[in-house]
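Data first, discussion second: the structure below is written as structure tokens.
Apart from one protein chain that is not included, each protein chain of the complex appears where it belongs.
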Amino acid sequence: MEGTKRMAIIATKGTLDWVYPPLILASTAAALGYDVQVFCTFYGLQLLRKDLSGIKISPLANPAMPMPVPMPVMVQALPGMEAMATMMMKNKMKAKGVASVEELRGLCLEAGVKFIACQMTVDLFDFQPSDFIDGIEFGGATTFLGFAGDSDISLYI
Amino acid sequence: MEGTKRMAIIATKGTLDWVYPPLILASTAAALGYDVQVFCTFYGLQLLRKDLSGIKISPLANPAMPMPVPMPVMVQALPGMEAMATMMMKNKMKAKGVASVEELRGLCLEAGVKFIACQMTVDLFDFQPSDFIDGIEFGGATTFLGFAGDSDISLYI
Partner (left out) sequence: MEGTKRMAIIATKGTLDWVYPPLILASTAAALGYDVQVFCTFYGLQLLRKDLSGIKISPLANPAMPMPVPMPVMVQALPGMEAMATMMMKNKMKAKGVASVEELRGLCLEAGVKFIACQMTVDLFDFQPSDFIDGIEFGGATTFLGFAGDSDISLYI
């Protein structure tokens, strides 16, 4: 309609499965010429950390996830199962040629996607500015609305 | 503005509670004359399977769900509780006259809702094209953005 299209994303999740959608949508949209902003809040702040090792998958929270080997719920709650499910998921992604979280985040940054960390949740979870990668901004709901209000696509992930 | 309204949905969840919102919104919008596309990815692929029996509810993942009988968290993790919670939910829905997932999906298809399976997650979870119902398409983030970029409503569910 009026030149460049815009997409605004709120990224709120920090598990291995749910960090993918904002990164895939943001990098794809940027490649298509969209102006993209990703506002990271709550567990979505994990996306902006230098250390991405806190991103895991919980077998318990996803009853619909087809696991390579069926496991009863109690076994899923045993110590170590979270780490094992995370490793299995990462291996599967690698085998299928899916890019890592770090690679996708790099693609987004190169393509000009702007990442904003929610100041309120940064404070709430006691994160330090030095925990995050360079080149991001800090803001609040007003920051998000200022961009989203004129966007073609707004998604809460 | 320009004739037909459009709604783009990304359906990412595969539990009994969360498969309802995309189907209810899509069928209602289609009935109101909207052009609707539902892009199914991650656990949302469950929506497109011929076999819908993988759609369950997890009592653990929903602390805010009012259960007919209060249960401590440990009991919710016992073997069999997932199946029992699913059965209880299905019975309650039936008693309240809520349509089944299969019925709602049928309504969507009849009303012209277009379903798209995310090729990347189809590959990731080792699904076969024969696992899915007929009449769907396969695509990626570009497919979604191509429709969503000109939609009146875009929702990530």
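Order of writing sets the labels: A and B. Residues in every chain begin at 1.
Keep in mind that, in the parts below, a contact is a pair of C-beta atoms (placed from the backbone, for glycine too) under 8 Å apart; a residue touches a chain by one contact, two chains touch by 3 or more.
It should be emphasised that the depicted structure is a prediction, and the values quoted were computed from it without experimental measurement.
Asks: So which bits of chain A touch the chain we can't see?
Replies: On the chain A side, contact with the omitted chain comes from 8, 10, 12-15, 41-43, 46, 54-58, 60-61, 77-79, 81-82, 120, 123-126, 140-142, 144-145, 148-151, 154-156.
Asks: Tell me where the left-out chain touches chain B, residue by residue.
Replies: On the chain B side, contact with the omitted chain comes from 5, 7, 17, 20-21, 24-25, 28-29, 32, 34, 60-66, 72-74, 77, 92-93, 96, 98, 152-157.
Operating definition for what follows: only the chains that are shown with their structure count from here on.
Asks: I'd like to verify one number: the distance from the centre of chain A to the centre of chain B, where each centre is the average of its C-alpha atoms, in whole angstrom.
Replies: 21
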